[in-house]
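FYI, not all chains are in this one, though none of them got moved.
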Amino acid sequence: MHIADALLSPVVGGSFWAVSAALIGYSAKKVSLEADGSKTPLMGVLGAFVFAAQMINFSIPGTGSSGHLSGGLLLTLLLGPYRAFIALASVLVIQSLFFADGGLLALGCNIFNLAFFPAFVAFPFIYRIIAGNSVSPGKRAAGSMTAAIASLLMGAYCVVLETTLSGISELPFSTFLLFMLPIHLVIGIVEGLVTLAVVSFIMKTEPTLLAPQLAASSKPRLTLALFTIAALTLGGIISRFSSSLPDGLEWSMAKVSKQEKLHGRQDNVHDLFASLQNRTAFLPDYSFKISPNVIDKTALSASPVNPGTSVSGIVGSLSVLLLAGAAGFVLRKSLPNSQRGIANPRVK
Amino acid sequence: MKDIVVQNRNDQTPTLFLSIGDQTALILSAIFLFCVLSVPKYNLPAVITYASFPVLVITAAHIPVKPLLHRLLLLSPFVLIMAAANPWLDRRPFLDLFGMTISGGMISGMVIVVKTMVAITSLQLLTLLVPFYRLALALKRVGVPELFVTQLLLVYRYSFLLAEEAVSMKRARDMRSFDGKGKDLFTTAKLIGSLLIRTTSRAEKIYRAMTARGFQRRLPEKTEMPSFTRVDIATLVFSFLSLMAVRMLFIH
Amino acid sequence: MIIAEEVSFFYPDGTKALDNLSLTILAHESAGIIGANGAGKSTLVNHLNGFFLPHNGKISIAGLEIKKKNIEKIRQQVGLVFQNPDDQLFTARLYDDVLFGPLNLGMNKQDIDADAEKLLSNLGLWELRDKPPSHLSQGQKRFAAFATVLIMRPSLLVMDEPTSDLDPRNRRKLINLVNTLQSTKITVSHDLDFIWDTCDQAYIMAEGRITAHGATREILSNRELLEANGLELPLRLQK
């Protein structure tokens, strides 16, 4: 489930960008430490494989609809956590660029939701604990199912969290969560079944492909996973608070800061933060809303006060749009062919 | 989905009146997206005004509009549901339009849709104007780890091959599947397993084909480009100023 | 009976692969389609099973127009052997591949097993039945692809370049096999001697349309006609 750019506020999108970028850097370092160059092409191929596998749909029994593999757990089983994380992240980058799945700002969130959980949580702390390196089919089955379901549920939870924290959608946290979790439970079961079936198929026909999994690679630290989960739970609590009112993160930040003011703590820090944002003016104008009275005016009051949004505002903006189109047309016509280099004519 | 893959590969690189470097294009797109996406939830005019940037590029660079529109029609249902929920959940009157009351949710829902379209379009433009391998090199220059960039290039390169492989396997299956028999989860899982095996053997064969023709680890780098020129800097400054101007005008 | 009326087809990149093509093939006819590389033969073949739908014009097979809603019915009748056997074989075991179609058609497992054994032995593949198709030699793959289709007893059999990669003896075997089949047959091939031996009617294709048609031996001995369409006389008639 890809989250889309337009549902995210820059603060939330940016934070997850930072987290995912750090994880990529971390994994890249780990992988280059392993110094097994022969696996680099394999990573590339398997990343592309995830893509291709998603084109083969199957019918989901009893529903009349069809689904496809998301592949996170499968790739981790084949490549180990670090390589799998990098491969999955690269798939998501390409999907965002070429398939309009998600988007640039949402990339951080999507990498986190779809790659972090299978690679760094579900595989090392669920699959391996249940199945270990055992070849017993029962243990493998239990391991894959649990791990797949858990990664999907955690991912879905994060989608809800990120969306409500952004406050662009009006859906309340708990409603949204109640909507998402059951769906992803089903998707998780299907994912687990398919992963299991694919793995046992490969075990039978080309067992050498599964070697990397059996040769235990170094595993991510438990503390990292625990810490992340704690942070996300906390986020959930905040969201639950905030989502009873619009403007999720901003509102809750306001509320928190208000409480802090009441308690007379951290006043300076908050002021500094707010004024910094004011001054840069570039960071979301949400900074204005952090002061509670603005919220009262724009978000909570029932009267239309936003001066930007009026009929004339919309008409104005539409004419700018038309003008821009016309300007482009003029620019195109006015230049002789030879002057119109390719996107970058310096490249030969 | 496959059509989209195909489309991108066949299109000639469109032309633009400005010649800016790839990093500049990348950075500009990022700044632009950031501006668009930080527009407050009820400010429709600002989002529409921002839409004029991609529109300018489309007309100036002579980019075929039809495929772009086609892509926009594929808006993720998830986004649409979220956008549609807003008018439902937020019914506070916001605007009076010829006696019709427009609610806050309607506006914010529309803002979501327009933002999505603008975001999608601008990424499409980036990928149309800058071929992928150059985009990847640009990423390397802005500090993305080399390992990751190589990975991106490999995934991209193999995707086309494997997409075709997957499509032909799916076709072979569909040709002999009837009444839903043959398309079930477990048959498909086997199919995916075979795809995986084929994938790796295909990769091996490609590797053979490459080494047979003198390939040694690195892809030949076809590009040598200066990092920043005056044109780049001018473009960056000018775009930045106009993006800020829109903010000043529309976002109070 | 297969009827194509003014069919046009464009690939997404704009290539016009079929250009107002019209064609009628009678039931139980064995039709040969010949033409230069890139003439659009495989594109036409892909239409006969509904993989491509015409952008203009229409095609019908035994009275059924080729359309989304008829596709499954059509695929039950039409057996298509692709030009590239890799497009046809997809399971991890040759035998599973052969059984896949009949099982989905709901045929009786025992009958199928008996059929499969006969067919595979006949084609010299019985010993290889447990191999993954990707581990076969190219000619073995070609016969394997043929088997996966033949076992479904299609009432229309379409073969795209069936003899390439076959050794001379297997090619001969194929000629005999094809000649014993009672179904309507369409063969696309550059092996004009094969067409000579297996087809009643020959259709010449060039630049996306049918440019000539008639009795096979007449068409194939008309040197000027063949040369005008980028072809040559069959080898048996040369010298």
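Residue numbering begins at 1 within each chain, and the chains themselves are lettered A, B and C in the order written.
Keep this in mind: contacts are C-beta pairs under 8 Å (C-beta built on N, C-alpha and C of every residue); 3 or more make two chains touch, one makes a residue touch a chain.
Predicted model, so just to flag it, every value in this text is computed and none were measured.
Q: Taking the displayed chains as one copy per kind, can you state the stoichiometry of the whole complex in terms of these labels?
A: A x1, B x1, C x2
Heads up, the rule we're going with is that only the chains that are shown with their structure count from here on.
Q: Distance-wise, how many Å sit between the C-alpha centres of chain A and chain C, to the nearest whole number?
A: Once rounded, the distance between the two centres reads 47 Å.
Q: Rounded to a whole Å, what is the gap between the Cα centroids of chain B and chain C?
A: Roughly 40 Å, centre to centre.
Q: At least two other chains touched by the same residue of chain A: list those residues.
A: 201, 205, in rising order.
Q: Multi-chain contacts in chain C: which residues touch at least two other chains?
A: In chain C, the residues touching two or more other chains are 92, 132.
Q: For the complex, give me every residue of chain C touching chain B.
A: Going through chain C, the ones touching chain B are 12-13, 49, 51, 72, 75-76, 80, 86-92, 100-101, 103-106, 132, 134, 148, 152.
Q: Considering only the defined contacts, which chain A positions touch chain B in the complex?
A: Touch residues, chain A against chain B: 1-10, 13, 24-25, 28, 31-32, 40-49, 51-53, 55-61, 66, 69, 86-87, 89-91, 93-94, 96-101, 103-105, 163, 167-172, 190, 193-194, 196-198, 201-202, 205-206, 209, 246-247, 281-286, 298, 302-304, 306-311, 313-314, 316-318, 320-321, 323-329, 331-332, 335, 339-347.
Q: Once bound in the complex, which stretches of chain C touch chain A?
A: 92, 132
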